[in-house]
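Here you go, one structure.
This view holds just a subset of the chains, kept in their places.
Labels run A and B following the written order; every chain starts at residue 1.
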Amino acid sequence: MSAQTINTIFSGIIPPMVTPLLSDNLTLDVNGAKNLVEHLIAGGVHGIFILGTTGESTSLSYKTREQLIVESCKAVNGRVPVFVGITDTSIEESIHLAIIAKKAGAAAVVAAPPYYYGLGQEELYKYYWSLADQLTLPLFLYNMPSHTKINIDVKTVVRLSEHSNIIGLKDSSANAVYFQSLVYLLKAKENFSLLVGPEEITAETVLMGGNGGVNGGANLFPKLYVALYHAAIAKDFERIEELQTLVMEISTKIYTVGSYGSSYLKGLKGALAALGIINANIAAPFTTFDEKEMVKVIANIKEIEIKVNSAL
Amino acid sequence: MSAQTINTIFSGIIPPMVTPLLSDNLTLDVNGAKNLVEHLIAGGVHGIFILGTTGESTSLSYKTREQLIVESCKAVNGRVPVFVGITDTSIEESIHLAIIAKKAGAAAVVAAPPYYYGLGQEELYKYYWSLADQLTLPLFLYNMPSHTKINIDVKTVVRLSEHSNIIGLKDSSANAVYFQSLVYLLKAKENFSLLVGPEEITAETVLMGGNGGVNGGANLFPKLYVALYHAAIAKDFERIEELQTLVMEISTKIYTVGSYGSSYLKGLKGALAALGIINANIAAPFTTFDEKEMVKVIANIKEIEIKVNSAL
């Protein structure tokens, strides 16, 4: 698979798949994962990204991570490319996960910066270069400063884009100046893909030259996000406005039930359970919504579901 | 002037005017300020915002701030609305500046949160409500978390939008998720204006429902930013791409000469001097570019100027 092919693939909506868990909050719900894969592919997504932040990668044991890689790739069975998160503080474990991913048939791997020690940009640059050297799958950078404590600076991304094995960046910083700087500076690089994490800004990002969205809400309504992506590509503003309103309704009514930063993850899994797609179990350090919060999420998502169905 | 009128006015490009200083780096360069006002108005701007972050408001003495209000309003002479920054840690001084602004004929005042003590959202809400109660000019909120240490949370903005004297928000967070949340939640509020600070994202913000940009680069080339705004309103993507490229060239080649966060301000004033618009003097705690940096800024801005002239 050439880098150019990859780039063509790595655009559109690539949901960061949530990880369904059994009631012990630790064990992979294999059937749930298969169902979710079918739900996503039926929704027309352009790829599936497993073991990201939304996938609770860092909360899972290595055994569970490996199992998810194998089961997901098997379930997808080549219908869309699978991208595998290998973010870790140990480069050895990252490389090991990439070997599993390669063997299972994944298309690429995705790595956020190591997130325990604070790093300088030069250290980060050397880390990524060395990692890319050691991988047999193409690598996407993953900018997630709120969780990793470090921003992959614009200059560092530009330098890393010179590595033949580094083929794109997923940016979850929500910083649109950062993203526009990369769009501008990497415009000439045809094979470098720029994807955005937060679904609230996928439309504007695509309008301004970005390649797509890795949007958590696409776990719920993959067709909605795919339709929004196509509307942005077509510059169909009437349609963008209609769909963006629904995306914002999900953002403001589902992801903000509960307190702390975990409300996004809890809301997403809670809503998936409310829609009967998978159960709501969540891994430590978080705990599943209590009943009161769940009642709220159910009410909100049911109302949104009707609107989404009517719009699509 | 009714609130509705204000809203109509508070859209488009409203440059945060830099403050020209004499060589002591303290005294207002009155002629410089007059020249800059003419330059901006000739460029077709929709308003002028004085005493913002770009205007070095907090570095100026109160006497100089008052002088700038009076001289700017006199120079503008009603041709465009003038918006006056009253950001301060002392509410008494903020109110005092607003009185001067009202008397001088300003259209509205703009206030970022008090920036010494760390505040909670409830404290911030009470502060703004109380401030708005005491002002005789309409108030714009100014979100600037990197400088004030506090984000005016989405919910706080929505609550404050209920105050009849609070008519808009300028957001300089660069966080596009934040901005889109406000666009969505305040859509129904016709008279509330949402402006964005960073020029790199004015186009996408306007495309997605924002009302305009308070863009520092408009001090240099007001016509460029006005044209970009109109292209975004018209959804003319060919033109947007052409102009956005120039805006990004300014951003990446002028604002990043020099180190630290001050490189934006130094680059902007340096480029203004290179173009012969005003001199480059800058107030403490910053110091003007050294010669080596200045040489770089001159070379870059001259090259950009040619491109801008050819595009307009």
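As a working rule, contacts are C-beta pairs under 8 Å (C-beta built on N, C-alpha and C of every residue); 3 or more make two chains touch, one makes a residue touch a chain.
Note that the coordinates shown come from a computational prediction; the quantities given were computed from them, not determined experimentally.
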- Hey, this file places 2 copies; any idea how many the whole complex holds? 4
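Going forward, only the chains that are shown with their structure count from here on.
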- Cα superposition of chain A onto chain B: how big is the rotation, rounded to the nearest 5°? 180
- Rounded Å distance, chain A centre to chain B centre (Cα mean): 35
- Over in the complex, which chain A residues touch chain B? Could you list them? 174-178, 180-181, 184-185, 198, 200-201, 203-205, 207-209, 235, 237, 241, 244-245, 248-249, 251-252
